[in-house]
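For reference, the structure I am asking about is given below.
Subset of chains shown; positions unchanged.
We call the chains A and B, going by the order they appear; numbering starts again at 1 in every chain.
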Amino acid sequence: MLDLPTTPLQQLLRQRLPGHSLPAPFYLSPEVLEADMAHIFGKHWIYVGVEPDVAEAGDVAIFDIGKTSIAVVRDDDGEVRAFHNVCRHRGARLVTDEKTTVGNLVCPYHSWTYNLAGDLIHADHMGPGFKRSCHGLKPVHIRSLEGLLFVCLADEPPVDFDEMARRLGPYIAPHNVRNTKVAFQSDIIEPGNWKLTMENNRECYHCGTNHPELTVPLFAYGFGFSPEEMDEFDRANAERYGCLITKNHAEWEAEGLPSREIDELDTMVTAFRTERLPLDGEGESHTLDTKAACKKLLGDFASAKLGGLSVWTQPNSWHHFLGDHIVTFSVLPLDAERSLLRTKWLVHKDAVEGVDYDLENLTSVWLATNDQDSELVGLCQQGARSPAYEPGPYSPNTEMLVDKFINWYVGRMAEHVGR
Amino acid sequence: MLDLPTTPLQQLLRQRLPGHSLPAPFYLSPEVLEADMAHIFGKHWIYVGVEPDVAEAGDVAIFDIGKTSIAVVRDDDGEVRAFHNVCRHRGARLVTDEKTTVGNLVCPYHSWTYNLAGDLIHADHMGPGFKRSCHGLKPVHIRSLEGLLFVCLADEPPVDFDEMARRLGPYIAPHNVRNTKVAFQSDIIEPGNWKLTMENNRECYHCGTNHPELTVPLFAYGFGFSPEEMDEFDRANAERYGCLITKNHAEWEAEGLPSREIDELDTMVTAFRTERLPLDGEGESHTLDTKAACKKLLGDFASAKLGGLSVWTQPNSWHHFLGDHIVTFSVLPLDAERSLLRTKWLVHKDAVEGVDYDLENLTSVWLATNDQDSELVGLCQQGARSPAYEPGPYSPNTEMLVDKFINWYVGRMAEHVGR
C-alpha cells in the first residue's frame, strides 16, 4: 500500500494503545469534539428521553444534541414525531421552552404556523409565488424502544436498531415505560469530555471508595476483581455470588423476566449491553434502605424483589429498571470539556408524590452518585490537560467495559474518517 | 475566465440566494465577523453618537468599534475631533471613562500629555534624541451630519458622505440635534450577530405580534402587506392610508419639512433611507399615549403634530425624529454572536426632567421594543447555529428593506474581497 497522507484525527486513532485510555486530544480538542458530533452523535442512535416526556397529543419536548435543537412532538394520532426546531422563514428557534403543549407550532417571529406533522399551514404576506409545501419543518428520525426514545440525525440511520429492539425489548417491556411518568429530572454539567463520563459509567472500580450510597444495594463482587489477588475467604465469597446470579437468572426467567447478560458493546453499530443483577439487603430497589421507593409497582409486578435490570447503550446512555421505579441517564456533549448528564426518575403514572413515594427517598442515591462521578470526571479532565498525561492501562478485571466502550468509539470513528 | 482559486468568504458570498437570508456562517463565524470589522466597520462611515455627547470644550466621549477605541473630543475652538485612544509611549489606554472632561489628555501610566489637538506636549525622562512631534495621537476621520457623529477608520473614507449630508441634512436640520441633550442612554447586548439586529430593524413584519407598545402610534398599513391576500375592507383602508401619506407629505413640505421617501439603501456606499410618516391617535410622538413626551419642543416647532421622521443608515444606525424628542440607535458588533445596541433619547437642551418631561414616559416605548427585538434576534441566532438552518425567503411585501440591507452588505463585502 502507498503511504497516503492522513488527517491528524486518523493519526490520533492509530495512536490508541489497546487496553489503554485515549491520547489526550480525544478528551481536550475542540476539533475532535467536532468530529465526535459529526460522526458519533450525528450518525448513531442517540438516547434523548422517554415517551412520558410527550405523554399527550400536542405535547412538545425539546432536546439539543450539540448545536442541533430537536422538537419531539406527539401528534393528534398519538404518534411521536421529531423535527428540527428551526423556522423555515428566517431560521428563528421555533420552540423555546423545554416542554410545552401546543395546537400548532407557531414561530414567535413572524407567526409562520406548522401543524404537528410539520407542514407549513400559514405564512402571511409571502405573495403569490411562494410555495408553502416547500417550507415544512425538516423531520428527524425517531424510534421508541419500549418507551425509550432514540433519535438519529443521519439521513440513513444504522439499521441494526431493529436488532437491538428485538433483543432488548423483552427485557424492558415488563417494566412498562409507557405507563410511567417523570417524577424528577436532574440536569448537571459534568466538567469533562463526554467520553470521560461514559468511561466513568462503564466501570465500578471506583465505586467502593467513592459511592457510599450507591454501594448499599450492590454486591462488591459485581464490580470485578483480580482472582490472583484474592485470599481463600474472598474466593469463597466470590464463588457464592456467582452461584447466586445463576440461580436468580433461572428464577427470574422462569417468571418471564429475561435476565441473562447480553453484551454487544463493541460488536454492533448500535451497541448495547444488559443484565439483571440481584440486590443486597431487602433487595428491592436502588435506595438507601434497599426497599422499594414507590408503593405502586411498575408493569404487572406483584413484588419488587426482582433485582435490578441494567441497560447500557452507546454512545450515550444507561438505565436501571427496578420493580418500583426506573432511573435513566443520557450524556450529551456541551463542548470538548463539558457534558450534560440528564437523569430522569420514572414511577408508575398513577403514583402520587407524598402518598406513594417520597421524592427525596426516590432520588437521593443517584443524585449523590452523580455528584461524586462528576467530580471524578473533572479530575480526569484536569489530568488530561497536563502535557505529562499519558494513556494508562485499564484493569483487565474491572475495566473491561471501559475498554469496550473505547474500542467501539475508536472503531466507529475509524469507520467514518479512516485510520 | 480562468477558474481562479477563491477564499471561503468569496465562496460564501457567491452562495447567497437573492431574496433570502444569509448562509449561516455570516451569522456565526468569527472569521466572517473579522472580515465584517475589516471591510464594513473598518471602511465605511459608522454612526457612533451625537454632538451633545461632547457639548463643551474639553468634553471627551469614548466610542469602541470592535477593538478600536476612539476618543471624540471637543477642542477649545469648539471643533469636534477624534483620536485613537492609545498612548504613543507603551500603548496604555488613555481615557478609561466613557465620558469625561479634561484640559489635556494625560496618560495614567507615565503621564505623557497630549493637548486636544492630539499633539504630545509633555513626556518625562525621554532623553535628548526623542522627537515629541513624531508621537502625537493618531487621528480618526469624523463628520457631523447636523449633529449626528459618524467616524471612519479607513485612511480614505467613502466620498459619498457629502451626498448623504446634502440630501439628508434638510430633513434633519429642523429638529436641531445640536440644541439637544442626551436625556437617557440605554446599552443592551443583543444575543446575536449584528446583521440579525439590522435585519430585525429593517422590517415591521414582526411588529404586530411582538411590539404592543411600539404599534400604538404606528399605522399597521405602514408595515407592508401582500395585496393579493387582502379583502375589500383591507384594501379600502390601505388606500386611505396611502392618501393620508400623500396629503401629509404635501402639507409638511409646504411648512418647510422635507418628508418624501429617499431610499439609497442598496444604491450608495454610504447608504441611507428616510421618510416622514404620520402617527396614529394624537399623532405627536412615540409614546404610549401618542402625545409629546417633552413640553419643550425641538427646533422652532410650534406644534408636535408633524409625524415621525425616520432615518436609516448602513451599516449600523436608525433614528426617529419627533417634534419633542429624538431616539437614535447604533449597533456595534461585540463578537460574532453578540452586539451592542445603544439607544439615546434626546430632548431640548433646556428641558428639565420632572418638569418638562418624565423619563419613564419618554423611554418606555423603545425600552420595551428593544427588549422584544433583542429576544427575537436571539431566536434567529440560536436557529442559525443548527446544522438544519437553511436561508429562507424574505417577504416581497414586508421585507424589502431587509433584502436591501443584505444586498448592500453582500455588495460591499464583494467590493473589498471579491466574489
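Definition applied: a contact is a pair of C-beta atoms (placed from the backbone, for glycine too) under 8 Å apart; a residue touches a chain by one contact, two chains touch by 3 or more.
It should be emphasised that the depicted structure is a prediction, and the values quoted were computed from it without experimental measurement.
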{"item": "Identical protein chains across the whole complex (2 displayed)", "value": "3"}
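In this text, only the chains that are shown with their structure count from here on.
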{"item": "Chain centre separation in whole Å, for chain B relative to chain A (CA means)", "value": "49"}
{"item": "Partner chain B, residues of chain A touching it in the complex", "value": "67-69, 84-94, 96, 108-111, 124-130, 135, 138, 153"}
{"item": "Residues of chain B defined as touching chain A within the complex", "value": "21, 24, 199, 205-206, 209-210, 224-226, 228-229, 376, 379-380, 382-398"}
